[in-house]
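With one protein chain held back, the other chains of the complex are shown just where they sit.
Then we have subunit A:
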Amino acid sequence: MQKAHDLKEYRDELRESLDNDFLRTTLDNFAIAYRAGRANAFKDMDVRSLINDIAESKDIAGKNADKLFRDFKRNAEAAGIHVHFAKDGAEANAIIAKIAKDTGCKKIVKSKSMTAEETLLNHDLEDEGLEVTETDLGEWIIQLRHEGPSHMVMPAIHLSRYQVGELFTEVTGKEQDAEIEKLVKVARRELRQKYIEADMGITGANFAVAETGGIGLVTNEGNARLVSTLPRVHVALMGLDKLLPSLHDALRILKALPRNATGQQITSYVTWITGANECLSAEDGKKEIHYVMLDNGRSELVNDPLFSQVNRCVRCGACANVCPVYRLVGGHKMGHIYIGAIGLILTYFFHGKDKAKNLVQNCINCEACKDVCAGGIDLPRLIKDIHARIQDEDGHPLPSMLLGKVLKNRKLFHTLLRAAKWGQKPVAEKDGFIRHLPMIFSKEHSFRALPTIAEKPFRDWWKENKIKVKNPKHRVALFSGCVQDFVYPEQMQAAVELFQNNEVSMTYPMEQSCCGLPVQMMGEMKASKDVAIQNLRAFETDAYDYIITLCASCAAHLKHNYPKLVADNPRLKAKAEEFASKVIDYSSFVNDVLKVEASAFTKTGEKATYHAPCHLCRGLDVHEAPRELIEKGGLEYVECTEEEVCCGFGGTFSMKFPELSAELLNKKLNNVEATGADTLLTDCPGCIMQLRGGLKARDSHVKVKHVSEVLAKNKK
């Protein structure tokens, strides 16, 4: 659970996780096994269209939640089930406690339910003098340890077999060894006793099907079947988000849920309960069943124009499975009760701003969660938006406010950058790095060296070297982004060189500024919008075929976020859409539009590996173009392990969480060095800054370059 009061305390908590070797190794192994398992489970399936279908069906369900609940209630009641509605967690817990009292139940067995975790149900029931036993193995373990889950599907993933062995020794009063098979059998026998004694069973529900008034439960262990069969009373607690119009909707989600959660084609058991079924221990031979439908902010969520998509979440936990930050720090630090990317969002809505304010800053914006989400939720965007909302409510921290103000004023921003060039003189080395870190950085930042500001920014060079191309085949505008303009202008110059040889006429609008992503990352939505408008005005969109940028992050931001940022202004929105449709990254333009041939480059045979920037591979769905260019450009491409995993830069993220950034970089560089290549290529100056700085700090011989630099160099 999230307890930190401020970011500093939160960072201290994160550090503790980083020092937990067991956790780190487990999560690493899991992340790698999951990727393969998921790919295998979805083999030969059209995953994209399945996700789209789920999103559409859940959106419709969300819009009609009121009607669906009425239908569900009517059908369930007709089949002998009692249906309750709870506006919040306290009300839900009180309803369940009252059912226990009215039916004279004392002992409760529970099957895993995230909704019950959300309402902290066990605490309230125990306060009423009831005995509650979790029966899902992982849940039982964490219940005995008085902890919350650290993963949506594998709640005890943070614990070792030794810890479980010690715990079971305590529980049974008999010495236990740490053999997993044996521990599972001990749990089987110990819990069987609990089922027999229980008079009430509590489950969640994965599906609440309006057309039948029934529920569907997805489990592997089989505990939900026993919990819903043996005791004479069954209570199912579920959120409004579980409502679906038809069985077909549920079967569709069932295709994706286990595959996305654990790489299983289906779980061992899927249980469909409709009506008050037979129960031989009840006086009348019928089970007493209660459904408790929980709102707790959900009906407000489905009416929000942006956040309604949260209703699509099917609680598969995949967003944590692929999150590089979760992988470093685990679920207890990457969430409050719900964990992972969706956890950061749900925490805000279900548990409040105070629990969410630190968590939402811990998103590196790599989009891995968005890419894997079974409901196609734009998780990173929602996380950033909550960050902005919290800042709007609580006040903006000074650094983000200052950056926002500076970026809004392009001239001031560029003047500051030019001044920095003079300021760095005493500490600048000839190799392009700053000798020691400036005062504003703490020692946690020493994991990478920082580059110096270039002698001459690209914009000044362009003024002097405007390139004229006779008979151009393509007319393009260049968008440099700040890093390539002021730090790495040579990457832009390399692109210009190649373009002029390929009949590309170029324009560089001087009024362009930072793309605005850094301020958006810091939750400054207003500044982000202002910067976007400046850039939109700087470009005469209809005068070019393409707008090219060599920065993957700028490209993805310009393409996907600009139209959203100015959506409230129809004229600007139309312009932003036209602008966005012309934005293309360097590699795609050179490989797919210019279609350069290998014969145009000298073959050096030098081994090069690649780092795929998050905003290129996931943000723009570009995968093949850069790899093909490396080969065409005369190099030998060697694949790197986890090539599409974030390098840990994340723009301002690396400033805020240097320890996490350092660890992500460390993994990346280990993988890079293991390839044996001397050159590392990529398509984003931010990544280059991170990777080059890290390699310099570890004194590596591997050289980092933008793809554009190699192509310009090897061009015949």
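Please note the rule applied: a contact is a pair of C-beta atoms (placed from the backbone, for glycine too) under 8 Å apart; a residue touches a chain by one contact, two chains touch by 3 or more; residues count from 1.
Simple rule for what comes next: contacts and distances are computed from a predicted model.
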Quick one: the chain not pictured, UniProt calls it what, "Opine oxidase subunit A", "Phosphate transport system permease protein", "3-isopropylmalate dehydratase small subunit" or "LUD domain-containing protein"? "LUD domain-containing protein"
Looking at A:I180, A:L306 or A:A543, which makes contact with the chain not pictured? A:I180
Please identify which residue in A:V47, A:A92 or A:A156 touches the non-displayed chain. A:A156
Can you tell me which of A:Q193, A:T415 or A:T602 touches the chain that was removed from the display? A:Q193
Of A:E9, A:D46, A:E278 or A:E540, which sits in contact with the chain we cannot see? A:E278
Considering the complete complex, of A:V171, A:M401 or A:I453, the missing chain is touched by A:V171
Residue-wise, where is subunit A in contact with the chain that is not depicted? 26, 29-30, 33, 78-80, 135-138, 141, 154-157, 159-161, 164, 171-176, 180-193, 195-196, 211-214, 220-223, 225-226, 228-230, 247-248, 251, 254-255, 262, 264-281, 286
